[in-house]
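For this depiction, one protein chain was excluded, whereas all remaining protein chains were kept in their positions.
Just so it is clear, A and B label the chains in written order, and each chain counts residues from 1 on its own.
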Amino acid sequence: MNIEFIDIVQALIDGILYGSTYALIGLGFTLIFGAMEKLNMAYAASSIGGAYVGLGVSVLLSLPLYAIFLIGPIGGGLLSVLVYICCFRYLPSNNHLAALMASIGGLFFIDEIISHETDGSPLDFPELGIFSEAYFEIEFSDMFLGFRGDLIFVMFASFLAMLMLMYLLYRTRLGLATRAVSQQPIAAQLCGISIHQTNSVTFILAGVLGGIAGCLAAASVGVISPLLVLPLTVKGLVVTVIGGLGSIRGAIIAGLLVGGLESVFLLLRGVNERDIYVFLLLFVFLVFRPNGFFGAEIDRD
Amino acid sequence: MNKFIKGLAVSALAFSMSAGVALAEKTVLISGWGAQSGPLKSFGINSETILKAAVDKINADGGVKLKDGSMAKMVYEYYDSRCNAEEGIALARKTATTTNTLIAIGPTCSGVAAASFGVFQKKVDDAGDTGLQMPLFTNTAVRNGLAKISQWTFRNTPNEPDMYDKLFAWIAKTRPELKTVYGGTETDQGHSAGTYRIVIIPAAVRHGFEWSEGPIEGVTGKIGEGADNVQKASSNWLMADTSFSVQARAFKKSKADIFVISSHPFTTCGILKELARQKASPKLIVGLTSSSSAEVMKGCPKQAEGMIIPTSFAPVTPEAKAVADVAAANGASADLHSAAAWENVMIIKDVMETVGVSANGENLQADRRAIRDGLEALKTTAGLIGTVTRNQEEGEALKPYVFVHAKGGNWEVLHDPR
Partner (left out) sequence: MDYYLGVFQTIGVHTLLGLSAYILLLTGQVSMAQIGFFAIGAYSSGVLTVIFSWNIYPALAFGALLASFFAFLVGFPALRVKGLMLVIATIAFSEIVRLITFNFVWMVEKDGIMVGAEGAQGFREIRYFTTNGWDSSQVVLLIWIFVAIVMAMLWWLDRVKAGAVLRAVGNDELAAQSSGINLTTVKVAAMTAGGFIAGLGGGLYAHAVSYVDHITFTILMATFAISYPILGGTKNVFGTLLAVIFIQGILIEAFRFLEDWRLIIFGLLIILVMNFMPDGLVSIFKKSNPGKGN
C-alpha cells in the first residue's frame, strides 16, 4: 500500500480515538499510585472482570443491554476493593515488593477465573448503540477522514472522568483526605483520617472507573476475551509512566499519545515492529524524563 | 467444580489401585494432552470430550481385541499442557516413561507440538538418538509440516495446502466475476501466519486471482514462494490486538473482491467488526480453517455472515452428526480439530487390533513400535466425513473436506466436493 499523508493523519485520528481506552485504564493506575505509591498490577484484570460481571449479570437476569454499563462499573468497584483487601490492606505498608507480587497473584487469579468460566472463548459484547453506528466522515480535497462515533463517546467519557476525578481530589473532603494520606500518611492519621478507609475509597473509585473503562474497551472492540487483560495491563503501565506516575492530566494525554503513535507506527512499520517503538518510547521517557509529562502532581516528601 | 472433584476422585482411585488392589480387567492405555487452561482452553476441552466419547463407544462395543484373542478395555488419561512448550515436553516424557501409554494423542497448540515433537527420536532404530520412542498421533495442532520432525509423530490434521487449493479453484469456477484479493493475518501465531503466507495467498494467485495492489514479488503460486513478501504486502495484526482501524482501512482501500482473514476466532471477530463499522464490503471473505468453530459464532455471528472456510469436519454424514451431538451433549463442540480425536481413537483401535498388542503394558516397548509401524503402514483411514489418505513420507493426512459458510449464526455446508 502506498502511504499518503492523509493516511498518516487518518491513522493518527484512529489511534488517538482508540487511545482513550488506554487513557481510562491509565487513570486508574495513576490514581492508586498517587494514593499509595504502589502499583496495582491486578487493575486491568479487575476492570475487564467488571465488564464480565456486567455482561454475566445482564445475560443471566435478561436485563436490557444498557444495564451492562451500569452493573459493569459496580462489578469493577467490588473487584477492586477485593483486590485492595487481599493484596494491599494487610501487607506491610513499606514492603512494595510484597504488594506488587500479591497484585500479580491477583492478576493471574482473576484472569484464570475468567478463562475458566467462559472456556476461554471470546464473547459478543454489545456495542454502544447509536454511537457505534455513528461514523463521521470529513471531506478533505476528495479524500475522506473518518471518525468512529463510539470512540468519540469514549473520549468524552475519559475527559469527563478526568474532570470528575480532579473535582473529587481537589474540591471535596474525600479528596483532601486522599491527598493527605498520600503526602503525609502519619500526619494524616494523627489528624484522625483513617488510612485504610481512605485507601478503600480510592480503590473503589479506581475500580468503578476501571469497570467503565473495561466496558467501553470491550464495547469498542465488540468482543470480550481474557486476552484483553495482559495488553491492557501493559498499555496502562506505559501510559501511566509516560504521563507521570500520579498525574491525572498526564494519564489522559499519554493515553491519547500512545494510542496515536502506536497507530502511526503500525501504518508505517507494520504490526511486527509496532510495539518495539512504543516500548522504546517508554524506555526513553524513563531514562530521560522519569517523571513523565507532569511529574507527580501529588507531591510526596 | 465437577472437574476438580473428579480429579480428586481419580487421584484417590489411582492411589488405592497402587496400594495393591489388583486390576481384574485387562486394559490398554492411551494418553492425551492439550490446553485446558488459559485463553485457548476450549481446544483441550473439546478434544478431551470427544476422545472420551470415542473411548466409551469402543468399550461399549466390547473393547479392543488383543494379540491373544481376548478383549481389553481402552482407558485414557488426559492432561492439561497449558499451551506451554515446557509442559508439553514434560507430558511427552511423563507418558512415555512413567505410564503404560501405548500411543498418545495431542497436543492442541502448534507451538507445543513443534517443541514436543522435537524430544522424540528423529529416526527409528537410530541408536545414537536418545529421543523418546512412543507413537504420538496429533488431532489439533495444524501448523504446516510438523509431523516430519520425528518418525514417531503422526498427524490426522487437515491438509491446508490441498484445501485452499481446491477452495480457490472452486471460487474461480463458480464466481468468475471475482478478480482481486487482499488480506491480512495474525502474525504472532505460527499457524495462522504460516498458512496465510505459505498456503492461502499462493493458492489464490495460482488460480488466477490478482493481489489488489499488483503482483507481489516472488509469489508465483507455488507453495511457500515469496512468503515473506506476502506478509509485507498485507495488513496484519497480533493475537491480542483490539484495535483494527488501520488494518480495516487498508482492506477497504484495496477495493478487493475477496478479503482473506487468516486469524483465530478472537481477532477474526475484531477485524470483521471493524470492517463492518467502516462499511468495507467485499464480495467474499475467506477465513482460516481454525475459525470455522463455535467461537466465531459466539463472538460475531452477524459480521461473519457469508465468510467461507474450508474444513475437514461438518455434520454431513450420520457418523459426523453423531459425534457433533455427543460433543454438544457434553458441553463441548465438535470442529475440524476436536472431531479428529474421534477418528484418531478409532484408527488407533484398528491398528492395535491389526498388529496385536498385549494388555496392561506387557511388552510395552515392542507394542509401541508395532503400533508405530502399523500407523505408518496405513495408506488410508476411515474418517468421519469420508476416507482419509495418508502421506506417510511426512506422517500427515489428506482429509476429505467441505466448504462451509457462516449463515444465520451457524456454519452451513456451502459446497460438498466429496
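In the analysis below, contacts are C-beta pairs under 8 Å (C-beta built on N, C-alpha and C of every residue); 3 or more make two chains touch, one makes a residue touch a chain.
What you see is a predicted model; the values in this text were computed from it and never measured.
S.K.: Among the options B:S47, B:T187, B:Q303 or B:S338, which residue touches the chain absent from this view?
M.R.: Touches the omitted chain: B:T187.
S.K.: For chain B, which residues reach the chain that was dropped from this view?
M.R.: That gives, for chain B, the contact residues 3-4, 7-8, 10-11, 36-38, 41, 79-80, 82, 85-87, 89-90, 93-94, 96-98, 111, 114-115, 118-119, 121-122, 128-132, 143, 149, 187-190, 193-194, 228.
S.K.: On chain A, where is the contact patch with the chain that was removed from view?
M.R.: 33, 37-39, 86-87, 90-102, 104-113, 115-116, 230, 234, 237-238, 241, 245, 272-273, 275-276, 279-280, 282-283, 286-287, 290
The criterion applied here is as follows: only the chains that are shown with their structure count from here on.
S.K.: Measuring from the mean C-alpha position of chain A to the mean C-alpha position of chain B, what distance in angstrom results?
M.R.: Centre separation, chain A to chain B: 37 Å.
S.K.: Could you pull out which chain A residues touch chain B in their complex?
M.R.: 1, 7, 10-11, 14-15, 17-18, 21, 112, 115-116, 119-124, 132, 135, 146, 148, 217, 220-223, 225-228, 230-231, 259, 263, 266-267, 270-272
S.K.: Which chain B residues qualify as touching chain A in the complex?
M.R.: 37-42, 45, 187, 213, 232, 235-243, 245-247, 249-250, 253-254, 265-266, 269-270, 273, 277-279, 294-295, 298-301
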